[in-house]
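One structure, pasted below without further comment.
Not every chain of the complex is shown here; the ones you see sit where they belong.
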Amino acid sequence: MSRIAVINPNMSTGFTKKVGEQAQRIVGPTTQVLALNPTFGPDSIEGYYDEAFASVGLLSVIRELEAAPEQESDPIGGYVVACFDDTGVDAARCLTGAPVLGLCEAALRMAAAVSSRFAIVTPMPVSVRPLEHLVSKYGASSQCVVRAAGVRTLDFEGANAKAAYTALKKQAEICLADDYAEAIVLGCAGMTDIADRLTEELGVPVIDGVSAAVKMIEAMAFLGLRTSKAGAYAKPPFKAYHGMFADFAPQG
Amino acid sequence: MSRIAVINPNMSTGFTKKVGEQAQRIVGPTTQVLALNPTFGPDSIEGYYDEAFASVGLLSVIRELEAAPEQESDPIGGYVVACFDDTGVDAARCLTGAPVLGLCEAALRMAAAVSSRFAIVTPMPVSVRPLEHLVSKYGASSQCVVRAAGVRTLDFEGANAKAAYTALKKQAEICLADDYAEAIVLGCAGMTDIADRLTEELGVPVIDGVSAAVKMIEAMAFLGLRTSKAGAYAKPPFKAYHGMFADFAPQG
Amino acid sequence: MSRIAVINPNMSTGFTKKVGEQAQRIVGPTTQVLALNPTFGPDSIEGYYDEAFASVGLLSVIRELEAAPEQESDPIGGYVVACFDDTGVDAARCLTGAPVLGLCEAALRMAAAVSSRFAIVTPMPVSVRPLEHLVSKYGASSQCVVRAAGVRTLDFEGANAKAAYTALKKQAEICLADDYAEAIVLGCAGMTDIADRLTEELGVPVIDGVSAAVKMIEAMAFLGLRTSKAGAYAKPPFKAYHGMFADFAPQG
């Protein structure tokens, strides 16, 4: 039995549960999924400000997991940060030797393997530029455009769900027609059902970040790949932290 | 039971067998690996000329697999092109709806997830520039250098094995020291044992392309991801082929 | 008398003849053009699959020319690969010391010398992304867009010729208006007549790849420039090839 942790950096326990179930459904029979979220922080992540707080929550969960007694006998083999902004991934990589993947990175890798040009369709325009930064960081700028559907994430559930889906699909169709996109990446988390429906209706691959990241981290964990400690992701050196962060001080 | 095909585009059946065994060892219990190579073409691939011929061999294997009666009941879920030059991958993607991955692409994706900067160490200088083209195509130019150890692939087996390993390790150490590399990608196929030993001796992740590609394609196949037919990888349109290639004519 | 070889990598002998005549018309009085195509392979090249087979055909023609007795007394001074996808150019450069040019590379060089921003207009959308790869490889991404007219190459002759020309011209006009393009590159081979007419009607330079490549290779041949054998284009090392490719084995 091996363990994978899927961490939702925000406080939406409903989302954590949904993502955890999705993840458990797709991992192999000997893989156990831990789906967790912090005990403090924002209810959702929309932009850089929320990200700053959610990052600390993410780190708090990883610290606790790494310090737990089970780590001795059955260490966690990999972490998924269940947020399409890849919130806190760089910091998380400093905190553990296990590999860490965000949804955006994993989704872009799979999109690039099944198409030569693709698009991220994200709910709100405010995310376009931050996602473009990620696309650039992951080296996909020349083959990936980012477009916004103009709907809020929450609209995909409840009364507005149909209109939201329609807006998303319309934007995806624009990407296929005008940007020569050949595949669509959903720029928000936890939309497996939408991905399946869109794949069918558009006739091109539609990639859901949760599925991509969970399967890719499971693969990396199986291979025993570890995060390099030789450079940017080195273990944080010992130092004092103060006030409400005192307990988070790195022990070196 | 699902099926993954690992295709060695050259004629070295010894290598095909070795890679097939390695792949079968690392896939899940319900995944069956088919390890194959063409029935014609070069004994190994060193440079663009060999690649041109090996590409046709690769396509011949895929065509046969796609036309086989088993495809009905148990279609192949993904293809690995077992060559670090990613020989013929673009053409192969036109020929099948299943996803296709080369070793270089998969290894770069995993390296970028466990380090912020890494190096490909390849046997001979002649491969440096072609590999740089791949690194550029895959968007990793700003974080990946390519260096050559100055030994031939074959030297890693037999009497020169020790000297070859030493040369490779020395070049990897230069990458860590001078290029701020934090992880090493082995720029040739089928070197799992070397990867494990180097990982231990260098203290940084050392990535073997076969393992990376097999696990990543298995993940993509499990998710049901398909190659987009909406653009560059569209099914080849019907047309006549002549002479020794007559049988390869696309049926549209 | 010096000799230039213009090789059409597909089996359309009509096209070979047309391109050969065009080439002979524009070379100097002491240059002899050899226009050839392989004796096997596809009738035309549309996408990566066709390219793989056409590359082998291209190499077969070059091998034969290089081995011919005339090489002693009157060596071929340069090769043009008469295909806008620059099919097999890298492999061809390994096979001969003479310089080798594809249509796309030559056309982009001349376009960049007469405009600061230009567009490739290609017949079908399927070619957009492969051509963008070439544009990127040749370093012109920041000044060149690729657009498709939505017509098939064959439509430029026969009953649909007028409609095809109109569609191409319309797309070119969009590039001039919306993309700030200042010149047009025709993204397919053998369209000198269309280039002349479009130049006149649009009032901007319209570049035909065949003319560009033939004159540029003639210039390089005259200067005695040779393909470097010091790196990626080194002579293929000796090795065995098997089956239908046995005769193509490099002699080292």
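Each chain gets a letter, A, B and C, in the order it is written, and its residues are counted from 1.
Everything that follows uses one rule, which is that a residue touches a chain if its C-beta (ideal position, glycine included) is under 8 Å from a C-beta of that chain, and two chains touch if they have at least 3 such contacts.
The model shown is predicted, which means the values in this text are computed figures rather than measured ones.
The total count of identical chains across the complete complex in this file is 6, with 3 shown in place.
Basically, only the chains that are shown with their structure count from here on.
Chains that touch both subunit A and subunit C: B. When chain centres are taken as C-alpha averages, the shortest distance to the whole-protein C-alpha average belongs to B.
Here subunit A and subunit B face each other with the same set of residues for the most part; over half of the interface numbers are shared between them. Separating the centre of subunit A from that of subunit C, both taken as means of CA atoms, is a distance of 44 Å.
The distance from the centre of subunit A to the centre of subunit B, with each centre set as the mean of the Cα atoms, comes to 27 Å. Residue positions 116-117, 142-143, 180, 182 of subunit A are each in touch with at least two other chains.
Every residue of subunit B that touches subunit A in the complex is listed here, in rising order: 26, 28-29, 90, 93, 99-101, 105, 109-110, 112-117, 138-143, 176, 180-183, 203-205, 207, 211-212, 215-216, 218-220, 222-223, 225-233.
By the touch criterion given at the top, residues 125, 128-130, 132-133, 136, 141 of subunit C touch subunit A in their complex.
Across the complex, subunit A meets subunit C through its residues 116-117, 142-143, 180, 182.
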